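Incomplete set of chains, arranged as in the complex.
Letters are used for the chains, namely A, B and C, taken in the order the chains are written, and counting of residues starts over at 1 for each.
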Amino acid sequence: MRTSRIGYCVSVVGPGHGATVDAIDDAEAVGRLLAERGWITLCGGLAVGVMAAVARGASAAGGIVIGLLPGADRSDAAPELTAALATGLGESRNAVLISAADAVIGCGLSPGTASELALALRAGKATALVRPTREAAAFFRALAGEAPLYVAATPSEAVAWVARQLTSDLSGD
Amino acid sequence: MRTSRIGYCVSVVGPGHGATVDAIDDAEAVGRLLAERGWITLCGGLAVGVMAAVARGASAAGGIVIGLLPGADRSDAAPELTAALATGLGESRNAVLISAADAVIGCGLSPGTASELALALRAGKATALVRPTREAAAFFRALAGEAPLYVAATPSEAVAWVARQLTSDLSGD
Amino acid sequence: MRTSRIGYCVSVVGPGHGATVDAIDDAEAVGRLLAERGWITLCGGLAVGVMAAVARGASAAGGIVIGLLPGADRSDAAPELTAALATGLGESRNAVLISAADAVIGCGLSPGTASELALALRAGKATALVRPTREAAAFFRALAGEAPLYVAATPSEAVAWVARQLTSDLSGD
């Protein structure tokens, strides 16, 4: 289904304001790991929380990171983004962030993040949660049905699992 | 904030395929109750599950019910809708369904439904869950923060709570 | 393709601020004529220009008129709307307004209006222009290709042509 030369896109989702230190650390590590694999990182693009952290991590490792901003201008974009796309879609940009992804990795939880993870499961995309609370893990496991969901203890576990999922998709084509 | 003559819009969300009998019964009752109050019912518009049930209930009680369909044509619309709006937005129509609502009522749960409830909490809209599982109630309570969330035992409890929320908003203007 | 009981939806498009007196008069008449046929009128929903006029006309004739607002709240909605749906989509709501329509009628011209008329032609929807300038008529005729486009001298000519188009679609099913 995917054309051969275009890079994989992995969306990293998580809270903006209110992100925990753990979520921010995890997101920065995830961004770095995605960049090291030569993949493209997608995120919500704002200069705060998990969005800013993943942009920082991917950028520091020389990767391409594209932010899909909710607003119509990029004044609030994370400065480390390769491209800051001001969608003007408001909250509907969450659905675009999931639609555009080959896989989704969640660091931390907020209502916006939950909406994205739920849409990822709905679309049957490979979805990894890094260090979720026990309650969140149970909820998303019950929600997932047959969608591929993985609860990871570390960023590298999450990225390694996504890699296996994407590779097995490819060989299954 | 709201202009005076336009009707309240309440979005009713829930599973399409895979909806339980309880969720379908609840949705039909919610639609009827919203119509009896003279409010406008919004839903996802498809001819299946909770979407079809709420359209049936609202329509039978003489109410206006507007469906926001994901696709670009209305061939799969519930026939009881007053208006079937084929948005062409795919999964992004979930965000529109929440944005357009004064309040949101959930009957049953699926990944799509979870994405809508999460967006409702994010926007701080009055959100009622009818007979959720204990696990889902706990998850959304933790997610809600200060957003107004109510766990209702019956459709009429949910609609009565929404009515109080909307009225208190109005008096607070 | 359309289910039998749901009403036809006709989108009326035109300038907000900067609408001419002619465009406003035409839009009000179009709204009235659509309501008299029992059809549902869709518009951009704002309390200004053609959007306000068509809401006024349809409402005065007892019709249902649904506004698709660009913003995330309805504080700027035309008060005569039956339902004011705050899409939160920004300019993307123009595409939804066209996607949701069985036919499109344009009164006056602005950049936003031109984007809507162009999308209507792209989708091959029945599209009528009421009293366009000679320049605009020539441009859209050249753009239309095989899409059904009609240049009407009056609102009633536009609505009568749309009626014939929708009826012939139906019989062709």
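Structural remarks
Please note the rule applied: contacts are C-beta pairs under 8 Å (C-beta built on N, C-alpha and C of every residue); 3 or more make two chains touch, one makes a residue touch a chain.
Treat the numbers as computed from the prediction; the structure is a model and nothing was measured.
The total count of identical chains across the complete complex in this file is 4, with 3 shown in place.
Simple rule for what comes next: only the chains that are shown with their structure count from here on.
Judged by the touch criterion defined above, the protein chains are all mutually in contact, each touching every other.
In terms of their C-alpha centroids, the spacing between chain A and chain C amounts to 39 Å. Taking each chain's centre as the mean of its C-alpha atoms, chain B lies 27 Å from chain C. Residues of chain B in contact with at least two other chains: 89, 95-96, 99, 123.
Interface residues of chain C facing chain B in the complex, by the touch rule stated above, are 1-7, 9, 40, 42, 47, 64, 66, 68, 72-75, 77, 79-89, 95-96, 99-100, 123. On chain B, the positions that touch chain A within their shared complex are 89-92, 94-96, 98-99, 109-112, 114-116, 118-119, 121-123, 135-136, 138-139, 142-145, 147. Remark: chain A residues 72, 88-92 touch chain C in the complex.
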